[in-house]
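As structure tokens, the structure follows; a few thoughts come after it.
Note that one protein chain is taken out, while the other chains of the complex remain in position.
Chain naming follows the written order as A, B and C, and within any one chain the residues start at number 1.
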Amino acid sequence: MTHAAFLVIAALAVASALGLVLRRNAIHGALFLVVNLGSVAALYLTLGAEFLAAVQVIVYAGAIMVLFVFAIMVLIPGKEETGLDPRRGWRLLALPVGALLALQLLLVVRAGVGPVAPAAAVPGGVEAVARLLFTRYLLPFELTSVLLLAAMVGVLLLARRRV
Amino acid sequence: MVAESWYVALSAVLFSIGVVGVVVRRNPLVMFMSIELMLNAANLAFVAFGRRAGNADGQIAVFFVMAVAAAEVAVGLAIIVTVFRLRRRLSVDDLSLMRW
Amino acid sequence: MTPLAMPPVAIGPLAPVLIVLGAAGLVLLLDLLPRPVGRELIATVALAGLVGALLATLARWGKPGRAFQDMLVLDDFALFANVVICYAAALVVMLSIDYLGRNGPETGEYYALVLFSTGGMMLLAAAGDLIVLFLALELMSLSLYVLAGLFKRELAASEASMKYFILGAFATSFLLYGIALIYGATGTTNLDRIAAAAAGRAHDPLLVIGLGLLLVGFGFKISSVPFHMWAPDVYQGAPTSVTALIATGSKAAALAALIRVLVTALRGSQPDWAVLLWVVAAITMTVGNVVAIAQSNLKRLLAYSSIAHVGYMLIGVVAGGSAGPGAVLFYLLTYAFTTAGAFGVLTLCERAQAEAVEVGDYAGLARRHPVLAAALGLFLLSLVGIPPLAGFVGKFYLFAAAVRAGYLWLAVIGVVNSALAAYYYLRVVVFMYMREPEGAGARLVPSFAGGLALAIALIGIVLLGVIPAPFADLAQAAVAPLLR
Partner (left out) sequence: MSTVWLIPALPLAGALLNIFFGKLIGRRAHWVAVPAVACAFLASCVAFARVWHGGSFTSSLFTWIVAGDFEASVIAYVDPLTGVMLLVVTGVGALIHLYSAGYMHDDAGYARYFAYLNLFVFSMVMLVLAGDFLVLYVFWEAVGLCSYLLIGFWYTRPAAAQAGKKAFIVNRVGDFGFGLGIMWLWTAVGALDYPTVFKSVATLAPPTATGIALLLFMGACGKSAQLPLHTWLPDAMEGPTPVSALIHAATMVTAGVYMVARSHALFERSGTALEVVAWVGVATAVFAATIGLVQTDIKRVLAYSTVSQLGYMFAAVGVGAYAAGIFHLVTHAFFKALLFLGAGSVIHGTGGEQDLRRMGGLSSRMVTTTITTTVGGLGLAGVPGLAGFFSKDEILAAVYHANRAMWALLLLGAFCTAFYTGRMLFLAFYSGPRMSKEAAHHVHESPPVMTLPLWILALLTVVTGVALGAPSDAGTRFARFLAGVFPIHEAPHGGSVAFMLMVLSVVVVAAGITLAWFMYMSTPVRPEAIGRPRTLVHAFLLNAWYVDRLYDAAIVRPLLALSGYLARAFDLGLIDGIVNGLGRAVVGWAAALRRVQTGYVVNYALTMLAGVVLFLAFLLSR
């Protein structure tokens, strides 16, 4: 994998992330997020995590984002965030503070993530992940099912028209 | 091979953009998508660090984060819909009934 | 392809959580029956689940409880926290029965979500791995986000739910990034292995920043300054019974998990986090107490008060050693009794067509309902820290731990704050005993389960105040497994 490819994908990811944050239109934002998720999936591939790349595309970019787009279509037909923003000053304050955060994190990355001699290639296939998932990570795996059940119950409670 | 630090740097940038997005936007849906962006950045860091550490635990973590994100999206959208049903508007700045 | 060696599934350490989650499933099934069953039955099932979990927890005392390859560490520390959590959740269920019937939907899902959230809290306190910790935190939080918006016809409730959710998810993302950085620094998410890998590398920037981001996430859950701002709004807007659960159970679980992470995995960074938390503790208790003075809504007042109490508890975390965390555990127990009781009184009062939450509603309560007023008075006095009630002893242990660890000034700030706090708590007492209400004022809605819950809480604060030693000893002993 060459650096050039990485840089291209990274640029795409950053651009789409900025698009999400800066574009007024929520639908556009959702599409930017899909692009971002896709480029991150590509990065997973470059890191040797094929299984995650697939899940990212199927679950995240596929299922979750469809839900988002659906909600946006239902709730705001077209326009949003128009009108004067009385708290514009506060909002814009986020930019310098956010930049500061980015700076701090990048500093840490520079200082902390030195070049470590790569160990044996990490198995990223379905089998390797599954093996861990059903042995060491059995408890969290089961916990996930409870989490999803709880979320489902919660959504039912909120979304139901009755009561 | 691209060093992990590049990936982590990218993840830091994406994370910060997500953070800014949560603060600057008024539409809860977009704020929520920005939060997804933050989670996504964390995932990227997990995978990159996983390769550096030479184990698959990072990838497992990402798997769980995705499951959590799915649950979070479901609940979050339901809450947003509930608010919308009551107010017919969608801006977090409307939510200042309770303060001080 | 090598065959998959399934790890032995240890039911024992998981039993308390399984009982709670099982009860949640049972509640859901009951709710699905074609012929609707009474909400009392559903509540009873939920209560039985919590009591069962409490007993199962107590039965495991003293038994080592590592399971699932150290994913779950049900040691005495977790057990103690679980007792607090189960107790708080059980009180909430008892208080909910009539409160919900009066104010909101009669639904089994409410109890299911309370149980799910309780299960999450219990796992959070027992998590031996950051991944489990994250999942448990989410299980707890997602349920609470929904519960906060239970009264979905009310603007306040939906607003509370939305604020809680957005800010909560925001904070959780920081926590997750912190986990990622710690994983990056140590190559593992297991607490013990993090400790081993971090030994001698306390100044690894990744580790330090990971620690900082973890503190952000936990700071939100325990509502410490500057991550506290959601708390007053959510406490005010959420149904009172849910507020009680957020204020007691979720706080106890998050604090327990925080202590476990700091004391086991990040023990090497103690100089860093101790100083940081010193400042946070001082600011948190001061802000909580000062702003509480200006409040007239009781739920909001108790919210700020609970922020202040987190400040006190952080004193114990800062003090460290075995005395500090032990004092925090003991304080959590007294705090759960007291706070659940105080919110419990609020659930039992109402005024015409509305909940009674303004201080003014409680004017003259002593004349109308002397027992109820006395109960609220005692809870408030315990929150002030008047001996011989539980609150005093709890504060005493915290401050004593701080003094012995050399944090004299932090203890002084704590004492000054407790004196400051007396002002707003006693103001409520003055209203109840010395003011005449304008208009009708709050009146009592009789509820057997609610009354029983209050009685238990009252007995608790008196018992813990008068004979604290055995419980404090248990709390001290419970910390031992963390310090190995």
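Methods note: a contact is a pair of C-beta atoms (placed from the backbone, for glycine too) under 8 Å apart; a residue touches a chain by one contact, two chains touch by 3 or more.
As the structure is a computational prediction, the values presented were derived from the model and not from experiment.
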| item | value |
| --- | --- |
| Neighbouring displayed chains - absent chain, whole complex | A, B, C |
| Candidate in contact with the missing chain, chosen from C:16, C:65 or C:232 | C:232 |
| Residue among C:78, C:95, C:142 or C:167 touching the omitted chain | C:167 |
| Sites on chain C contacted by the missing partner chain, in the whole complex | 163, 166-167, 170-171, 174, 205, 208-209, 211-213, 215-216, 219-220, 225-227, 229-230, 232-233, 271-272, 275-276, 287, 290-295, 323, 388, 393, 396-397, 400-401, 404, 420, 423, 466-469, 472-473 |
| Residues from chain B at the interface with the omitted partner, ascending | 19, 22-23, 26, 31, 92-93, 95-100 |
| Residues of chain A (touch criterion as defined above) contacting the omitted chain | 87, 90-91, 93-94, 97-98, 100-101, 104, 107-108 |
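The rule is simple: only the chains that are shown with their structure count from here on.
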| item | value |
| --- | --- |
| Label of the chain whose CA centroid is most distant from the centroid of chain A | C |
| Pair of chains with maximal C-beta contact number | A-B |
| Rounded Å distance between chain A and chain C, as computed from the means of their C-alpha atoms | 30 |
| Centre-to-centre distance between chain C and chain B (centres being mean Cα positions), rounded to whole Å | 26 |
| Shared-contact residues (touching 2 or more other chains) in chain B | 8, 15, 18, 32, 43, 48, 50, 52-55, 57, 60, 64, 68, 71-72, 75, 78-80, 82 |
| Of all residues in chain A, the ones touching two or more other chains | 105, 108, 113, 137, 140, 144, 147, 150-151, 154-155, 158 |
| Interfacial residue positions of chain A with respect to chain C in the complex | 104-105, 107-108, 111-113, 127, 131, 134-140, 143-144, 146-147, 149-151, 153-158, 163 |
| Partner chain A, residues of chain C touching it in the complex | 1, 4-7, 9, 14, 21, 24, 28, 67-69, 71-72, 104-107, 109-110, 112-113, 116-117, 119-120, 123, 129, 131-132, 135-136, 138-139, 142-143, 145-146, 149-150, 152, 181, 184-185, 204-206, 208-209 |
| Interface residues, chain A side, partner chain B - complex | 1, 3, 6, 10, 13-14, 17-18, 20-21, 26, 29-30, 33, 36-37, 40, 43-44, 46-49, 51-52, 55-56, 59-60, 63-64, 67-68, 71-72, 74-76, 80-81, 85-87, 91-92, 94-95, 97-99, 101-102, 105-106, 108-110, 113-116, 118-120, 122-124, 128-129, 132-133, 137, 140, 144, 147-148, 150-152, 154-155, 158-159 |
